[in-house]
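For reference, the structure I am asking about is given below.
Excluded from the complex is one protein chain; the other protein chains are retained at their positions.
Labels A, B, C and D are assigned to the chains in the order they are written; within every chain, residues are numbered from 1.
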Amino acid sequence: MSNWTAAHLWLIPLLPLAASLAILSLTKKQRAFAAGLAIAGQVLALLLSLAAFGGAIPTPTYRAVHNFVWFTFGEQALRLGFLLDPLASVMLVMITFVSLCIFVFSLGYMAKDENFGRFFAYLSFFSAAMLGVVIANSLLLLFICWELVGLASYLLIGFWIHKPSAAAAAKKAFITTRIGDLGFFLGMIWLYGRSGTLLFYDGGHGALETAGLLSLGGAATSIALLIFCGAVGKSGQFPLHVWLPDAMEGPTPVSALIHAATMVAAGVFLVARVYPIFSLGAIKGVTTSLLVVVWIGVVTALISALIALAQFDIKRILAYSTVSQLGLMMVSLGVGGVAAGIMHLLAHGFFKALLFLGSGSVIHGCDEEQDIRRMGGLRGAMPVTFLTYAVGMMALSGVPLFFAGAWTKEEILHATSLWSVSRLPHFLMLAGVVLTALYMTRQMIYVFFGERRTAPTHAHESSSVMTWPLMVLALCTIAFSLVLTPAWPWLHDFLLGVRPLFNAASLIQPGLFLALVLVAIGIGLGVLIYRGAGERDPFARTAPAVFRFLENRMWLDELYDWTILAFARFAAQLSDFLDRYLWDGLVRLGGEIGRAFGGLTKGFDERAINSGVNDATVFARGIGRLVAARHSGQVQTYLGAIAVGLLALLIFYAWLI
Amino acid sequence: MNSAAFIVIAILTLAAALAAATLRKLVHAALCFAAAFVGVAAFYFLLGAEFVGLIQVFVYVGAVAVLIVFTILLTRREVEEDRAFHWSGALVALAVFAGLAWAIFKSAGLSVTATAIPGLTVKQIGEMLMTDYIWPLQCIGLLLTAALVGALVLVMEEKR
Amino acid sequence: MTLQSLLIVSAALFCIGLLAALSRRHAIFILIGIEMMLAAAGLNFIAFWRFGSQPAPPTGVMITIFAIAIAAAEAAVGLALVIAVYRHYRTTNVDQMNQLKG
Amino acid sequence: MIAWTIYFTFAGAVLILLLPQALSRWLALIVAAAGFGIDLAAFFARGSDFAHFATIVRLPWVPALGMNYHLAADGISLTMTLVTGLTATCAVLFSWKVEDRPNEFFFWLLLVVAGSYGVFLSADLFLFFVFYELVIVPKYFLIAIWGSTNKEYGAMKLTLYSFLGGAFVFIGILAAYTTAGSLDLTQLGRFQFSPQLQTWVFPVLFLGFAILAGIWPLHTWAPTGHVAAPTAGSMLLAGIVMKLGAYGALRVALNLFPLGFVLWSKWIAVFAVIGIVYAAAVALRQNDLKFVIGYSSVSHMGFVLLGLAAGNLLGVSGAVLQMFSHGVIGALLFSLAGAIYFRLHTRNLDDLSTMNLARRMPFIALAFVAASAASMGIPGFSGFVAEITILVGAWKRFPVAVGLTGLGMVLVAAFTLRALKKAFFADARVKPATAAPILPNESAMWAEKSGAVLLIFATLAVGLFPKLLFDRIMPAVETMRFLRP
Partner (left out) sequence: MAHLIAGLIFIPILGALFVSVAPRPYARPVALGSCAITALFSLELWRVFNPALAGLQLVARHDWIPAIGAELHLGVDGLSLLLVLLTSLVFPFALLARELDRAFCALMLLMQAALYGTFTAQNFVLWFLFYEMSLFPGFLLIKIWGGPKRDRAATKFFLYTFLGSVAMLLSFLGIYLVRGTFDFAQLASLGKSGLLGGEARWFAFAGVFLGLAVKVPLFPFHTWLPDAYETAPTGVSMVMTGALSKMGVYGFVRLLLPLFPNEIRIAGPWLLGLAVCSIVFTSLAAWAQTDLKRMVAYLSINHLGYCMLGLFAVASSALIPPNEAQAALSGVFLQVFNHGLTAAALFYFVGLLEERRGARGLEDFGGLMQRTPLLCGWMSVAMFSSLGLPGLNGFVGEFLIFTGSFSLAAGYTAVAVLGLLITAIVFLRAMQALFSGPLATSCATFPDLRARETWVVVPVTLLMFAVGIYPQFICGIFNSTVTGMARLLG
């Protein structure tokens, strides 16, 4: 079974893709059929993924590779391939599972949308591309699917295309990620130029295997950093994080699927996938490239956590939280905790999807209201949503023991504490934990507690098709922690290719207490500060300048707008200007010179040459007139002329002899 | 003998010609003209072209001179004298003469004397006219006829 | 009597004819001048024939004969013209006849 | 056989004077076409000797002076007679609607043609000169009587220039005759003239001929003459008469005085190149369609002179080909300009640009497009092959000149394009045609159509298969003396 699945891994992305294409060819009316196709595709993909996962479990360091020739150019062949290893298998399961939940949720959330079918087509397409990223055994194939993921994200963010803000956000997302992708692209071609292959694993000849890595030599750092650019773009790391909050213009299921659970995690996945390149030549687990990864992650995590404190849009808060968590994952990868990072990724996938879907449910219930200041007291109106949301919130904040997020976060903190370069990231991440708990508490209080404010007068619980996914995801978030505990770090060891051992003793760790304390501080502070907060944020009251700074996202968007974008627009206008007036001007000047030359010669021809001839004629005629006047034009004159002519001939004759 | 005759004839002829060209009275000029042509005829005789000489006398002295005199008479009343004389013409003539003379003197092989030749009989001339020169002869005949008719037409009074 | 002397004479005769034709204003004088020039040409022909290498075909003689004939015709037409012109303009002075003027 | 073109055309000319007016154009067409047929037959005759100037007929004329009625032909002559016949036929076709004294018109026209045939075939210098001068007189009458714009001026200018050139030529011929004692071109072609003599006779002779070929700065007769002439006159001028000069320069000046040529060739090249660029530049600013074409003729003839100046096999062969090519193209351009003038009585480009001619006269527009392409030297038309051959030839001796010529080619393209645009494709949509109501007989007549098609076909055929001509021209050029001075 497992062999069959590994060999037919391509079926996993293909099924959603086929579903997507099939849906696109349907008419608008066939809504149920469209949704059915999408969900069927997703279910099948989930089953296959589970099969693949199941096949991968028994063997530690499982790795099934299936390579093939894409096309040949010159005498060379460009090869692509699929790969199934622990990393891919867990990602497959997580993605297909979360996707399925979100698909089902969308049935309710998008029920009234006119382009219901198209939405599912896009979702399926996204799912296919994302699965492709996960199973790619070739940097090129990964890049291809990576870009397709970007396209899907673009389409879905701009799904409500009649909203100009959505279109703008979609454009911003695509272009910002593409900036990173260009780095990725350069890194990829550089890698290809060095190692001559883009396959990760190829029976010893792959780029991530010893021979391939050795051929990179000194370029490894640059290549790694360039590839990291791609990850920065996709995972919304500083300084390319600006697109992600804007991307919340898309429908909420999209935000849940793409901008929380899966796509944004692709950057982390990418770094994990090509980790051998990052860690090549590491001294005590540190390389230049990893150093960069760590600091980018730290900055991102802190900045976005701070900004999240001052946002009012329910989805934006979650978006910044996502950015922050992704930063955390990057830090983890950078300091060497690959497994920890991936585990957090998986856990984050579950609970962030849960949170987003919950927020979707809230928004849905409140008639598309997204401002938390207008919500409040929804606890009673939306009990299921409230409970599941609370689970998600606690998982995110890292409340220990029962929630997946806590274990993974703890693991990351542990990894940072061991980093040989500096302890600073560790402390900063601890601060991050506090901040996370703080802003989540703020959100909870604003949304679910207190009095009902303006909008949700007739707020209601969502239909069961939406609440069921919430509950499933909440359960998963809790259940997932079973395989994460230090007592039985099954997932950790599975990812590292080690047989897990059960050790109840290791459940009790100092870090766990530290986390508990920090989370408690965060939540406690939150409750203290935001209890009874009204329209005006308490924080804004105490430190308005700082609050405004954070509320406006540190004015980073404006900064980009005034510097990079302004420069680019100026360059565009300049190019156009130069084109019209300099380069074309030169051409026109050439033409004008030609014309002027024509005019000049024409004048010369008429005035100098031709009139010269005419003047000569006139002169000759004048002489003739003169002579004629003397002899009044008689026969004899002519006779005389003949005589003179005779004389002339004689003289000529004389001259001859 | 020949040389003497040549000199005499030359002087007479040229003198007559000069007179014909310069005399004011038309009639006198016409007479001198006739005399000059007699001189030319004499040259022909001297050169052994007797037939040509005779024709010269008949045609010019006999016909043309008479014609001229008749014309003078016909237009007599107003024009019997021509006083106008352009010295520029004389200059040109003199220059041409100088040029010609210079060319003649300059040319080598011209100072030959005549060798004896058998006389050119009229019979010979007639034969040639009727054989080799038959086409020119015919043309001349035509020309003369045309000239005759033309002259008549010109001179005829227009009928009113 | 050499060819040279004869040519000189004929040249002189030609120039006298030229003189008459150029300097006089009366049509008849011009005619006379032209006849003289023609005669001079005839004289040349005869002279060249006579002093050329013998025996030679009498081409010069023949040309002279034709020239005389043509001259006669010319004189006839010319004089007729003089008369016709006189009738028309009442003058025989060519100064007044400048119809050829361009 | 080829000699019959001369007799036939002369006879036809005389006969036309005697026939009723209605028949004159048909007779003229028959005569011209017959001449063309004979040319074709002679040109494609199997087994002919194209390499040597082979005698066709030789009769004593004035033996005392060594004048003979001597006709001969080689590949060059045959090429030139071919273009003469072609142009003549088309000129008659484009004169189909001459209403004013058609008999005389066709008489003079055929006289020009006959004289040209004579020039191209005569192998005796004096005969050559007689024919050469014979062409001038009918030309004068054609222009002065049937011409247009400023016709007396144009005619007189043309005639004066021609006589001036003739005088130079005559001096040269006299010099050759007095030195070599012969007028026979084949004999003279073997005679070794002293270098001193060649030094001064060659330029005199060449200049005399080159005036008729429109050498700068003695070219001004050409535009005015072309403009003044009636359509057929312009066609003959461009198609044939200008070639007389170039042909004479090649056949007489170059071949008789090779040393003089070597001495002077760089000056010829200088003037040729100036002519090419200069005339093209002047044409860029002309507003009369015929002036544009007239200057283009000067520019194209500059190529001929440049080819001659190169003095090698390729250059001279190219020059001969260019004579053919320009004969055809120039005739075509003038015929179409004439066709427009005939209908609209204007040739002013600004006027024409308001008339939307491309729609009104599609055939003429199409033909003009083809003619423009040919004139610019677009490959596929004869002009390109000729120019490229000339340039290859000239490059060996005057690389700089070739570079400048490239500039000239661009200018040629520029002015041709300008004329084409303004005359036919001006933006009538922007400026609606206000003036000039559509005339009844605007579409081309069959005569015009067949004439234009014939010319286009000729230029295309030669452009695509230049071997046809090169096979005949090159052997003839190869035997010429100046290649090995």
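In this text, contacts are C-beta pairs under 8 Å (C-beta built on N, C-alpha and C of every residue); 3 or more make two chains touch, one makes a residue touch a chain.
This one's a predicted model, so the numbers in the text were calculated from it and none came from an experiment.
For the chain excluded from display, the touched partners among the shown chains of the whole complex are A, D. For the chain missing from the display, the contacting residue among D:213, D:358 or D:423 is D:358, taking the whole complex into account.
Note that of D:413, D:447 or D:483, the residue touching the chain absent from this view is D:413. From the options A:10, A:33 or A:192, the residue with contact to the chain not on display is A:192.
If you put the hidden chain back, the residue from A:161, A:479, A:517 or A:566 that touches it is A:161. Panel shows chain D; residues 314, 317, 358, 362, 369, 373, 376, 378-380, 384-385, 388-389, 391-392, 395-396, 399, 402-403, 406, 409-410, 413-414, 417-418, 421, 425-427, 465-467, 470, 474 of it touch the chain omitted from the view. Counting over the whole complex, chain A has residues 70-76, 140, 143-145, 147-148, 151, 154, 158, 161-164, 166-168, 170-171, 174-175, 178-179, 182, 185-186, 189-190, 192-193, 196, 568-569, 571-576, 578-579, 583-584, 586-587, 591 touching the chain that is not drawn.
Just so we're on the same page, only the chains that are shown with their structure count from here on.
Of the two chain pairs examined here, B-C and A-D, it is B-C that is joined by more C-beta pairs in contact. Here the CA centre of chain B is 6 Å from the CA centre of chain C.
Residues of chain C found to touch two or more other chains are 18, 21-22, 95.
Looking at chain D, no residue sits in touch with two or more other chains. If touching chains are joined by edges, the resulting network of the protein chains shown has some other shape, matching none of path, cycle, star or complete graph. Those residues of chain B lying in contact with chain A across their complex are 86, 88-89, 92-93, 95-96, 99-100, 102-103, 106.
Every residue of chain A that touches chain C in the complex is listed here, in rising order: 628, 632-636, 638-640, 643.
For chain A in complex with chain B, the touching residues are 636, 640, 643-644, 646-647, 650-651, 653-654, 657.
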